[in-house]
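Excluded from the complex is one protein chain; the other protein chains are retained at their positions.
Entry: chain A
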Amino acid sequence: MSLFLLVLIPLLPLIGFVINGIGFRHIPKGAVGVIGSLAALGSFAASVAVLLAFKEAGSQPQIVSLFDWITVGELSIPFSFQHDQLSLLMLMIITGVGSLIHIYSIGYMKHDEGFGKFFAFLNLFLFFMLLLVMGSNYVIMFIGWEGVGLCSYLLIGFWNKNTSYNNAARKAFIMNRIGDLGFLLGIFTIIATFGSVEYTEVFRQATGLPIGDPVLITITLLLFVGAMGKSAQIPLYTWLPDAMAGPTPVSALIHAATMVTAGIYMVIRSNVLYTLAPETLEVVAIVGAATAIFAASIGLLQNDIKKVLAYSTVSQLGYMFLGLGVMAYSASMFHVITHAFFKALLFLGAGSVIHAMSDEQDIRKMGGLRKKLPITFITFFIATWAISGLPPFSGFFSKDEILAHAFEHNKLLWAVGLVGSAMTSFYMFRLLFLTFFGTFRGTHEQEHHLHESPASMTIPLMVLAVFSALGGVIGIPEALGGSHQLAEFMSPLFDNSRQANPEAFMPISLSHSEEYMLMGVSVLVALLSGIAAYVMYISKASVPAPESETRQGVQRAVYHKYYVDELYDAVFVKPMRTLSNLLASFGEFFIDLFVDGTGRLVKALANLGRQTQTGSTGYYIFAMVVGIMVILFWNLLIK
């Protein structure tokens, strides 16, 4: 029974994909949406059932093997699933938020001619994402890992008549592939070291290795390269803002709530390896902190509603890696969960705004929307409050936990995180104020058309708002009188780590008063930033300058995203094209010349002293053949 339910979780979305994928030109729109959403909801129901059964059975991890996938000699890679605390948490997010986004899409994509294709791809995405978190070994994870990349590609380029969208899709796939190569090499190193890719076997053996073993550092770094690609960390983050070319529900599901958190999942899954490689954790923390602040700073000046949210996502993912880097594994997972709620909500809210604004995404052309879109406004407000880390909403608890661990680990990392947090609060309130307050700045036609979205869209918003507001209850720290149920639930995942490196797992040494102080500082910083945004965009009612205005100095650099895209273009893309052309012309020419030259040389040797002037290539080549034959005969048969 349990096996059946478990298999049903990924199978239902796959069935949904096949039905809608094969029949999307024949099945009526209504049915398509129902099939797609039911697949997601069914998968959610099965996940809940498995979770309950898991708890009932005493929370023991279980592995279910389906069939032998790749077996070569000693190496055996079974197609098998593992369910434990971590995969179950991920299942709940993926299928839960996923279902809401499917329902939302029924309304949002209603008028799109590719409606069926859209739902098919969305289901396919769920399938791969579920494989990613359910697999019991690194190669099954890799199936999901690459599969979600494919779906991301297909959905970013969903409106494929538009070349810039297609370019964004391609960029996403290729940058992910760069990370994937790292991941793959990590897998090969795991195979070479442990002779297996099964989590249980790898971790069991790893526990016996010393802390800081070079092999473990290599493995963890290589896997982390994969995470940089998938979870958009420096230097592989530039695809994610471009990925906003996809329909907004896609941005919410794939590029905010689920796929981009795969990197965090992978690190938590491999926590034994990372705990034993402190040097790698140092790198993870630095990359995370740097990404958090770097992306947040870009977000300060963006004027496209989805771009702001995209940089915000990159930045929040940075926080999660910062948390992993300081070994606050369950805190990072906590942030994955709360972020899934509020960021999905923000994107869906943005979608609702875009829907009402007749596809306008520039916040300079919005304003005062709160009256016309009350539900969207209230839910968006809740999400903004949550992401800014203000109590009592969910983001406060999860972000603060990460920052507290960072503080304990390294004050500088904490300070960077704090500055990033100030920026987060500023750009989010800026976005909120410019969009929903002040006066409307769009065209008359747009104004006339303004409307709240249909129920299929607002209900998911309301559900997510509830979770964004209350989601923090699963992780209320002791200092605030809670028991941190999440950390308790996840605790068995770290048993191996604890055993291998007990020192690193000492409980937090901060006193309660220090914790209150840290909370106070971060809340204060977030509040001040919010107030600053209020003064600028409500009291002074200023609107960001139009595109045509030239910006100066730092502002200019930030506005142009520090010219990173331009840099990559100049350093990688263009030289690669030039090289391609060069090799195709000169490279091939010279090789041909060399081959021809060898022929001539041999001919000259073979016919030493004989004058020939036939000038025919055929003759030369013939002579060359004869010549080399003679040499070979001489060496092999005669000598």
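The rule is simple: contacts are C-beta pairs under 8 Å (C-beta built on N, C-alpha and C of every residue); 3 or more make two chains touch, one makes a residue touch a chain; residues count from 1.
The criterion applied here is as follows: contacts and distances are computed from a predicted model.
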item	value
Among "Helix-turn-helix", "Sarcosine oxidase subunit alpha family protein", "NADH-quinone oxidoreductase subunit M" or "3-isopropylmalate dehydratase", UniProt-listed name of the chain not shown	"NADH-quinone oxidoreductase subunit M"
Which residue of A:150, A:419 or A:508 touches the chain not shown here	A:150
Which of A:71, A:443, A:511 or A:539 contacts the chain that the document leaves out	A:71
Residues belonging to chain A that touch the chain removed from view	25, 67-73, 75, 139, 142-143, 146-147, 150, 153, 157, 160-163, 166-167, 170, 173-174, 177-178, 180-181, 184-185, 188-189, 191-192, 576-577, 579-581, 583-584, 587-588, 591-592, 594-595, 618, 621-622, 624-625, 628-629, 632-633, 635-637
